[in-house]
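Single-structure report; data block below.
The complex appears here minus one protein chain, its other protein chains still in place.
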Amino acid sequence: MPYPTDPAGIAGLWISWLLMLMIYSYPLYKENPVYRFAEHTYIGLMLAIMLITTTITTTIRMVGPPLMQGKVWYVIPVILGFMMFFLLTPRYRWLSRYPIAILVGAGFGLGMRGVLIPNITKQVISTITPPAVGAGAVDWWNYIYIAIGTICAVMYFVLTWEHRGAMGYATRLGRWIIMIGLGAYFGNTVLFRMAMLSGRAQFFLQVLRIAPM
Amino acid sequence: MVKKEEENMAIIVEGRGMALVILLLSYILFYVFMYLGRKGREIPVRTLPPMAAIPEGIGRAAEMGRPVMFTPGIAGDLNDPTQGPQVLAAISILGYIARECAKTGVKLDVFMPIPTALPLTEETLRTAYMAEGKPEEFSPDMIHFIAGQSPYLTAVLGYFQRERPATNFLIGGFYYESVVMGEGGNTIGAFQIGGTANTHQMPFLVATCDYVLLAEELYAAGASISKDPDILGCLRGEDVMKLILIALMIIGFLLGFARSPALINVLRW
Amino acid sequence: MAEVLRREVVYLITAIITILMFIEFFFIGTWNVAEELRTWATIIANISIALGAVRLLSEHAKNIQRRRAGVWPFSIWLWIIFLVTLLSGLAGYVIKQDAMTNPLYNWLFTWPYTSLGQTLYAITGFYIFSAAYRAFRARNIDAALLLIAGCFVILTNAPIGGVIWSGIPVIGRWFLDYGQVPGMRCFLIVAAFGMLAYGFRALLGRERGFYGEVAGE
Partner (left out) sequence: MSEEELTFWEKLARIDRRVFYWILFIGLMIPFIRPIMFPISISPSTRDLYEGIKEMVEPGDVVVMNIAFGVSAWPECMPAFVSCAKLFIREGAKIIIWGSYYDVDLTYEELLRRAKEDFAKLKYGEDYVYLGYYPNMEASVAQLGSSIRSIFSTDKYGTPLDELPMMKNVDKATDIKLVVSGDTGDCCDYYIRQWRIPYGVPVAEIGIAMLGSSYMPFYKSGVLFGMSVGVRGGAELEKLIGEPGEATIRMGAINISHILVIIAVVLANIGYFASRGKRR
C-alpha cells in the first residue's frame, strides 16, 4: 500500500498509529483507560463488520435468489436461524435447541465421517510405509523413529489401564516423543507471534516515513 | 453382464470400507463399555501424576499458610463443542481440589471468566465443602468472576502479587492467558499444575508448570472424579481401539522391513 | 408431551441428521436430502453468528444501565462506534449493494479496524519473550526436551541460525520434518477417537452441553 495522499487516508494512517500505541500502552506501561478505549473501539467495529458481512448481507445473498425462483421452503432455515435467539429468553430457551440440533447433527456427522480416513487410516498407512527402494540409512532411521514414536505416543494415551512393566517404559518414551512434537510446535509459535509483532514494528516506522511503505 | 451385476452389488463406496469398519467397531465398543459402566462395572483411570500431585500442592499451601488458586481459562464457553468439555472436566477436578482444601483448611480462590459456567462452579464448590462437613467455610466470594480477557489477566496477576498463592491450578480451555499466568505464577515461585486440550497452549503450560494434563488426560482426570459412566465407558472403548491400532502398526512396521504391502492394501479398502 | 418436544425430539433430530451424513458418505447413491440439509445448516449458522454479537451488546447495555464503575463510559463508546459502523455499512449496502462502497464504512474498515486487529493479535509476542526469560526453564525432562526441540526450530526458522552454525538448520529441519511427526500424529489419532466418542454420546442424546442444558435452564 503506498503512502496515502488524500486527507482521509492520512488521517486514517495516523489514527491507526495512535490506536496501536494505545493498545501497546498495556504491555509497555500498564493497564489504563486509553487501552480500554482502544479495545472497546475494536470490539464495536468488529461486531458491526461481522453483522454486516455475515448475518445481513450473506443471508440476503444466500436466501434471496432461491426465494425469487419460487423455492419457498428456503424460509424454513431462516426461521430456524432466528429461533437461535430464543437462547436469550429463559422461558422459550428450549426452542433454540431445534436449530442447534441441525447444526450439531451436521457438524458431528460430517466431522466423524471425515476424520476416519485422514486422521486414522492415512496416518497408520503413512507410519508403516517403508522408505522407497534404494533408501539410505537415514531414511530407515526416520522410518523406525516415526513408527516406534507413533506407537509409543499413542500408547501414552491409553488411559484406562495402568502403565506397568514394558508398557511403562514405552509410555515414558511416548511422553518424551510428544514433548519433542510440542517443542517444534512451540518453535513455530514463536515464529508466528514474532512475525505478527514485526508487522507492527514495521507499521510504526512506515507511518513516520522511516521505513518505505 | 456379470460385471454389471457385480457393480450393482457394491453398495459401499470404494476406498471407504475400512473407515466404516472403524466407525462401527468404535461405536460397538463405546456402547458395550457404556452399558457395562452403567451396570456398575468400575472402569479405572490410570494414575495421572498431575492428579497425584494435587494433595501435595495443597499440602504445600497449608504448610506455607498461603492460598490456592484455580482458573479454567477464558476459551471455554460451556456451549462450545470443543472448549465446553474441557471446562466441564476442569470443574470436576475443581470439585476434588475443593474437597482437599476443605480437609486441610486451605483458602481457595477461583478465577472464573466464563459466565455460563458460573452456576455450576458455585454448585460444585458448595457440594465439595458440604461433603467434607464444612459447609460454613464455603462462600460465593471464593469465586471471582471477571469478564473480558485483559481485565481477567490483570486481576489474576494482581492477585499473584498480593496474595502470593502457594499453588496454582491452570486447568481448562486456554488462549494466550496461559503464557501470562504461567509466567506470573512462576515469578512468585508457585507450584503449578496445568492442563488443557488446546494444542496451541500446551507448550506454554509444559514450559511453566510442574505437572501438566495433556489433551485426553484432562477428560480422563475429570471423569475419574465425576465417575460419569458414559465418559468412562467411551474412554475404555477408545483405549481398545487405540490398542488395536497399535497392534496394527506394530505388525505393519515389521512387515515394512519385508516390504510387504499386505496390511496397507487392507487399510486402503 | 412438552417435555418430549424439549428433549427426545431434539436428540432424535440430531441423531437422524448425523446418520444421514454417514449414509451419504459410505453408500453409493444420490442423497439430495443431505445436500439440502447442509445448505440449511449454512444459513442457520450464518444467522446465528449474530447471537454472540447480541449477547455482547446487551451486556454492554447493562453496564450502561447500571453505571458499572469504570466500565460504563467505555460501553457507551462501544455502542456509538458499533452503531456508526453498522449504519454506514448498511447505507452502502442499500444504495449500491455493497457495504464497502460507503466511504465512512470503508475508512473505518481499512484503517482503525485493520490496525487494531493486527495490534491485538500480535500482543502475545511480548508475553512469549518475557516468559522465555522468566519462566521457560528445564525444570524436568519434559520441559527440557520441549525447550531443546523448540530452540533448534526457532533458530532454523530464522535464517541467521545457519550463519551461526551450519549444523543448526540440519538438526532443526530434522525436528520439523521428522522429529515432531509422531507426536503430532498421535494428537491427530487421539483427537479423532475423542471426536468419535463425543459424537457418539451426542448421537445417543447423552452429551448435552451444546444445547445449553448444563448452563442451567
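Labels A, B and C are assigned to the chains in the order they are written; within every chain, residues are numbered from 1.
Rule of thumb we're sticking to: contacts are C-beta pairs under 8 Å (C-beta built on N, C-alpha and C of every residue); 3 or more make two chains touch, one makes a residue touch a chain.
Just so it is clear, the model here is predicted, and its values are computed rather than measured.
Only one of C:E8, C:E59 or C:D98 touches the chain withheld from this view, namely C:D98. Checked against the hidden chain, the listed residues A:L18, A:V34, A:M62 or A:I144 yield one contact partner: A:M62. Considering the full assembly, C:L120 is the residue among C:L120, C:I171 or C:A202 that touches the omitted chain. If you put the missing chain back, the residues of subunit C touching it would be 25, 35, 37-39, 41-42, 45-46, 49, 97-100, 109-110, 113-114, 117-118, 120-122, 125-126, 128-130, 132-139, 147, 150-151, 154-155, 157-163, 169, 173, 176-177, 180-181, 184-185, 187-188. Taking the complete complex into account, residues 1, 24, 27-29, 49-50, 53-54, 58, 61-62, 65-66, 103, 106-107, 110-111, 113-115, 117-118, 122-123, 125-126, 181, 184-185, 188-192, 194-202, 204-205, 210-211 of subunit A touch the chain not shown.
As a convention for this text, only the chains that are shown with their structure count from here on.
Chain contacts here are complete: no pair of chains fails to touch. Top contact pair of chains, counted by C-beta pairs, is A-C.
Between the CA-based centres of subunit B and subunit C the separation comes to 19 Å, rounded to the whole angstrom. Across the assembly, subunit A contributes 26, 39, 104, 107, 112-113, 116, 120, 127, 148, 150, 154, 157, 178-179, 182-183, 185-186, 189 as residues in contact with two or more other chains. In subunit B, the residues touching two or more other chains are 16, 19, 23, 81, 199, 203-204, 206-207, 215-216, 235, 242, 245. Of all residues in subunit C, only 5-6, 10-11, 13-22, 25-26, 37-51, 53-58, 74-75, 77-86, 89-90, 93, 99, 103, 105, 107-128, 141-143, 145-154, 156-158, 172, 175-176, 178-193, 195-196, 198-199, 202-203, 210-212, 217 touch subunit A in the complex they form. Put simply, subunit B touches subunit C in their complex at residues 10-13, 16, 19-20, 23, 26-27, 30-31, 78-81, 84-85, 88, 116-117, 119-120, 147, 176, 179-180, 182-183, 186-187, 199, 203-204, 206-208, 210, 212, 215-216, 219, 230-231, 234-235, 237-238, 241-242, 245. Residues 22, 25-28, 59, 123-124, 127-128, 130-131, 134-137, 139-140, 142-143, 146-147, 150, 187, 189-191, 193-194, 196-198, 200-201, 206-207, 209-212, 214-216 of subunit C are the ones touching subunit B in the complex.
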